[in-house]
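Apart from one protein chain that is not included, each protein chain of the complex appears where it belongs.
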Amino acid sequence: METARPMSMLVRPPEAAAPAAVAGEAVRSTLAPAPKLVVEHLAAGFGRATVLRDVDLAVPERSILAVIGPSGCGKSTFLRCLNRMHELVPGAWARGKLLLDGDDLNAGDVDPVLLRRRVGMVFQRPNPFPTMSIRDNVAAGLRLNGIAGNHGEIVERCLRQAALWDEVKDRLGASALSLSGGQQQRLCIARALAVEPEVLLMDEPASALDPIATAKVEDLLHELKARYTIVIVTHNMQQAARVSDQTAFFYMGDLIEVGPTDRIFTAPRKQRTEDYVTGKFG
Amino acid sequence: MGMTHTDRVYDKELQDLRDQLLAMGGRVEAQLAASVRAVVERDPALAEQVKRADAEVNRLEVQIDDACRRILALRQPAASDLRFIATALKIVVDLERMGDLAVNIADRAIDLAQAPQLRPFHDLEALADLTQAQLRKALDAFVRADAAKAEEVIAGDDLLDALYLKIFNELLAWMMEDSRVIRRATSMMFAAKHLERFGDHCINLAEMVVYMVRGTDVRHPHSRGTPGTT
Partner (left out) sequence: MRSFRLRKARNLAWTAICGLAVVAALLPLLSLLWLVVSKGGAGLSPRFFVDLPAPIGEPGGGVGNAIAGTLLMVGMASLLAVPVGVGAGVFLAEKGDGKVGSVVRFTTEVLSGVPSIVVGIVAYGLVVVPMKRFSALAGALSLALLMVPPLARAAEEFVRLVPSTLREASLALGVAQWRTSLRVVLRTALPGLLTAVLLAVARAAGETAPLLFTALNNQYWNARPDQPTASLTVQIFNYAISPYEDWHRKAWTAALVLLLLVGALNLFARVLARGRLRGAR
């Protein structure tokens, strides 16, 4: 009986690309800014285990790429490959090209420390330095790198960019731990901005925050997009849909699909993406 | 994998919505058939029945609207689910309008039944059959998520339009021949026009089915963006 079959069996996403959409995207890509960050044949893993296979994608300048996928799909590893934090884990390895403005930063002779100043990162849980004041936390990247001086101007600019200035301007000397979770996370964003990165990586930056604090961080993302290229990992699909321009879907170490966010959430091309965004996993 | 949602209650909600849409489609189909029969068989009682039964079509519209809003608010559907809900919200309007058109035809049937019979008019029956077939096909395409069939419906509209034009010209000729038939012929012309409009709504439905299945919008080919452009 046809009518007894579930909807999902009947409405399949088109595996073969629909011509109209492809034409539209081609036009779009010629209009879009040049890619800031290009990943080519990226593979990564720990010891003998491969957790990421042959990933190719490009992130246009001043745009937000959201990375989604079920737990263990490799999305966090992918993010940590982008600033080479992945290789800090004993036994971890990564291969492939990581082009930032055309320079391969995954090459053996590139100091990852220098890469990390161009590619900043914000973590899942707010992690301000507990021994430092709010001011010193923002300036931490400069001070820890031995750049002396009173970084007042930079501190104010970054706190303003992180939409935190008005809330903390009267207590810059207070401990960073006196802030709420959401404020701490914005402080961490300000801290990342202070070293003037070009790309900002965010690993589930709102997963430990309440909805209001989450909304503030998301609103902030839209502002930051005007200056930075952002890659955000999230397990919250609605968040990916809300904040990003492009969405990449990872599954079991493979990049299944990447495309404009509205397309991924209305008409994905791959069955796995379809299953994931509609909630048909498991 | 990919057969059912992890949350099976969600699955059931989508299935229920689909069943309701099919029930509404079937109801509209029956209304059209009855209204045309009331015209052809000069049966005002049947026409009255059609008018009364429209309340049920309207009730289904409201019910389906509610279900769609609830799913949108509570489930945040995405991808094919989202396209399905979007389709449901659009075609429910078309189906309701089709129901209204059946009522309009029933009105014509009552009007025509009060005057002596005009000469037998088979083209109107043919137009009704064609319209009905279009609706059945469109609903079928929806049930099977068959974009090719939906495209057949879209292509089939030309035939319907041609037949309508023929009827229009014929009735016009009658009226010019004999001014006494003008009132009845006008009624007939309205009925034909209603059927033609009915066919147009079938096209809307078919277009939404194509969108639902493929994720591409086939309406108004020269004046729209494609998905992915914001």
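Per-chain numbering from 1; labels A and B assigned in written order.
Here, a residue touches a chain if its C-beta (ideal position, glycine included) is under 8 Å from a C-beta of that chain, and two chains touch if they have at least 3 such contacts.
Predicted model, so just to flag it, every value in this text is computed and none were measured.
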*asked:* Can you list the shown chains that the omitted chain is in contact with?
replied: A
*In the full complex, which of A:M85, A:L209 or A:V277 touches the chain missing from this view?*
A:M85
*asked:* Can you say which of A:R62, A:K97 or A:R117 touches the chain missing from this structure?
replied: A:R117
*Pick out which of A:L42, A:C81, A:A140 or A:V217 touches the chain that's been left out of the picture.*
A:A140
*asked:* Among A:R125, A:R160 or A:R242, which one touches the chain that has been omitted from the display?
replied: A:R125
*Kindly note down the residues of chain A that lie in touch with the hidden chain.*
83, 85, 88, 90, 113-117, 120-121, 123, 125, 127-131, 140-141, 144-146, 177, 188, 191-192, 195
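Going forward, only the chains that are shown with their structure count from here on.
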*Would you mind pulling out the distance in Å between where the CA atoms of chain A average out and where those of chain B do?*
47
_Touching residues (chain side chain A, partner chain B) in the complex_ = 2-3, 6-14, 18, 20-21, 23-25, 28, 237-238, 241, 259-260, 262-268, 271-275, 277-282
*Using the touch rule from the top, collect the residues of chain B that touch chain A in their complex.*
1-7, 10-11, 14-15, 18-19, 22, 76-84, 143-145, 212-217, 225-230
